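In this view, the complex is presented without one of its protein chains, the others remaining in place.
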Amino acid sequence: MTEPGWQDLARRAASQDGAPERDASDEFARELLAVQLAGAGYALPVERVREIVRLRPITRVPGVPASVCGVISLRGEVFQVVDLRVRLGLPPADATLRRRIVVLHGEDGCTAGLLVDGVREVLRVPEGTLRPAPPDASSAVTALCPRGSAFLSVLDLDAVLDLEDTHAG
Amino acid sequence: MHHILVVEDSSTMRSLLASTLEDLGVEVKVTEATSGFEALRTVPRASFDLIVTDINMPDINGLELISFLKRNPATRSVPILIISTEGTERDRERGLGLGADAYLVKPFEPEELRSLARELLDAPRREV
Partner (left out) sequence: MASRRSGSRPRSKALREFVSEVEDVLDQLREGVADLLDVRASCGEADPELVNRMFRSAHSLKGAAGSFGFEALGELAHRVEDLLDALRMGRVALESPAVALLDEATGALAALLAEGHAQHEAASVAAVDLIARIEAALCPPASDRGSDDELLLEEPIRRALTEYEEHRVRENVRRGRHLHLLETTLDIQHFEEGLAELSRAAREAGEVISTLPAPGDAPETEIRFSLLVASGLDREAFRSRLHVDGVSVRCVHEGRRVPEAAPPDSERPLPTEPPPGTGELASLKSISGTVRVDTRKLDELMNLVGELVIQRSAIGALARRLASEPDTARLGAELSKLHQGLDRKLQDLQTSVLDARMVPLAQVFEKLSRVVRRLRRDLGKDVRLEIRGGDTELDKLIVEDLVDPLLHVVRNAFDHAIESAEERRQAGKPAEGCIRIEAFQRGNHVVIRVADDGRGIDGEAVQRKAVERGLLAPDESPSRKRLVEALLAPGFSTRATVTETSGRGVGLDVVRTNVTALGGLLDLDWKRGQGTTVSFTLPITLAIVQALVVRVGGERFAIPLASVLETLLVEPEAIQRSERRELLNLRGEPLVLHRLARAFGLPEERDAGEVHVVVVGIGGARLGLRVDALEGKHDAVVKPIQGPVRELHGIAGATELGGQTAILVLDVSALVEDVVGRLEAA
């Protein structure tokens, strides 16, 4: 089923009996899923994430950009998987990595998968702590999120999934 | 092989917990339950070595689940790890009072979860 994450929430809100979680943080916060990619940290908006699954056989598809490594079938749904390393121009992953596929509620209700090296945590980040992306960052990175002494690159999933400029014939 | 039960209603959080625990370094099998009720149904079907549970869930809450697990002879000695949110200190303390072994407050580093899980899995089973 394809349901954007927040609709899920709304639906749950309308049907659930129990009380929802109540967070103490008072600031307007965003939730981010931190993922690992070629030794660096990246972050995706949680509301776009449906689930995380282990790497499974991917069926190659002819005539797609190189960043689309193929399609997988998950509980009756078939969707494309984008290799985030290839998409961001990072070196290919070595085969020993226990990679994961982050399944996204896609644009227009279309599901898509993102192949990452690993997932780390879900962060709640007050909007104000996000830092602007460096001026020379690609359109895929919208902001930097401080995490300890490091920065996570916050990805704009619309830009990541916009593959028009990356056609590989 | 260690068998871990993850009880959490948010799918993202659940799969994050599961995939973090799968990388424990020892052989593990992770079973996921999407609600307290599902956990109640799952528990008698298998023998778990660790149960990781959220507190705020739609049908029964994590505390009610812990209370059940600790009163059930089959699960009494299974270590329980609570995953909780900031600002719910009181509920978390209650959980420990009911017999849970440890808690983690979101957000946490995957390694924090893994080392706590390893610790709980290695600890000798205590009788309550």
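Letters A and B mark the chains in the order given here, with residues in each chain numbered from 1 onward.
Quick note on the criterion: contacts are C-beta pairs under 8 Å (C-beta built on N, C-alpha and C of every residue); 3 or more make two chains touch, one makes a residue touch a chain.
Only a predicted model underlies this, so the values are computations on that prediction, with no experimental measurement involved.
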Touching the absent chain in the whole complex: find that residue among B:I4, B:I55 or B:L116. B:I55
Which listed residue, A:R30, A:R85 or A:R120, touches the chain dropped from view? A:R30
By the contact criterion defined above, which parts of chain B meet the unshown chain? Give residue numbers in ascending order. 36-37, 40-41, 44, 55-56, 59-61, 63-68, 71-74, 88, 90-91, 94, 97-98
Missing-chain contacts mapped onto chain A: 1-2, 4, 6-7, 9-10, 12-14, 16-17, 19-20, 22, 28-30, 45, 47-48, 56-57, 59-65, 68, 71-82, 106-113, 127, 142-143, 156, 158-159, 161-163
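Just so we're on the same page, only the chains that are shown with their structure count from here on.
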Which residues of chain B touch chain A in their complex? 11-16, 18-20, 22-23, 56-59, 61, 85-88, 106-110
Across the complex, what residues on chain A touch chain B? 5, 12, 16-25, 33, 46, 49-54, 98, 100, 118-124
